[in-house]
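A single protein chain has been removed from this complex, and every other one stays in its place.
Let's turn to chain A:
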Amino acid sequence: MATPAQLGLQNATSPIMEELIAFHDHALMIIFLISSLVLYIMSLMLTTKLTHTSTMNAQEIEMIWTILPAIILIMIALPSLRILYMTDEFIKPYLTLKAIGHQWYWSYEYSDYEDLAFDSYIMPTYFLEPGEFRLLEVDNRTTLPMEADIRMLVSSHDVLHSWAVPSLGVKTDAIPGRLNQITLASMRPGLFYGQCSEICGSNHSFMPIVLEFIYFQDFEVWAS
């Protein structure tokens, strides 16, 4: 989960999120270098005594500042597209989980198991135990096995919601009448927090998501 005043990305839990963090670092370095160049050029413009009021054409500089940005954009686009296609890779999921958005809670259905479905409401502040997180804890956590490919089907019962878990690199819109599919995979056990990411009414900020990834054997025991 995020720490107070955190600006950067959370630590990666899934391989896709690791790739996204690497891409973010790559894009940030390019942005930093471009910003340095622009700051330098601004300082040059402020300190020059030269003026040239009759520029008619400047073929060379026009070539440079057309081709160079095109190269930069290609350098950014290629890794970006690689990750995009990686998220769409066909996988054979171990488990399918449906997450349905309601105003203002999430409900989860494990269709592979009989009678395994529950609602997940926010834990009110006055019910929190010491050490639990305000506005992030829920009454029923979504338990999943780690190191397994999980197919998530996200939809909504009423208005638009969005099922997001930043440390897994997942954000999927929950649209009424539509099923959106995404693949989850966690490399480690633990609790991973997320919040609804599409404005859905007065309690939009109060419908968090908590995923609890546990070992396979423990998951089988829990599911049964």
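Basically, contacts are C-beta pairs under 8 Å (C-beta built on N, C-alpha and C of every residue); 3 or more make two chains touch, one makes a residue touch a chain; residues count from 1.
What we mean here is this: contacts and distances are computed from a predicted model.
Missing chain, UniProt protein name, picked from "Radial spoke head protein 9 homolog", "EF-hand domain-containing protein", "Cytochrome c oxidase assembly protein COX20, mitochondrial" or "Calcium homeostasis modulator protein 3": "Cytochrome c oxidase assembly protein COX20, mitochondrial".
Checked against the full complex, the one of A:36, A:87, A:111 or A:125 touching the unshown chain is A:36. Counting over the whole complex, chain A has residues 8, 22, 25-26, 28-29, 31-33, 35-37, 39-40, 44 touching the chain that is not drawn.
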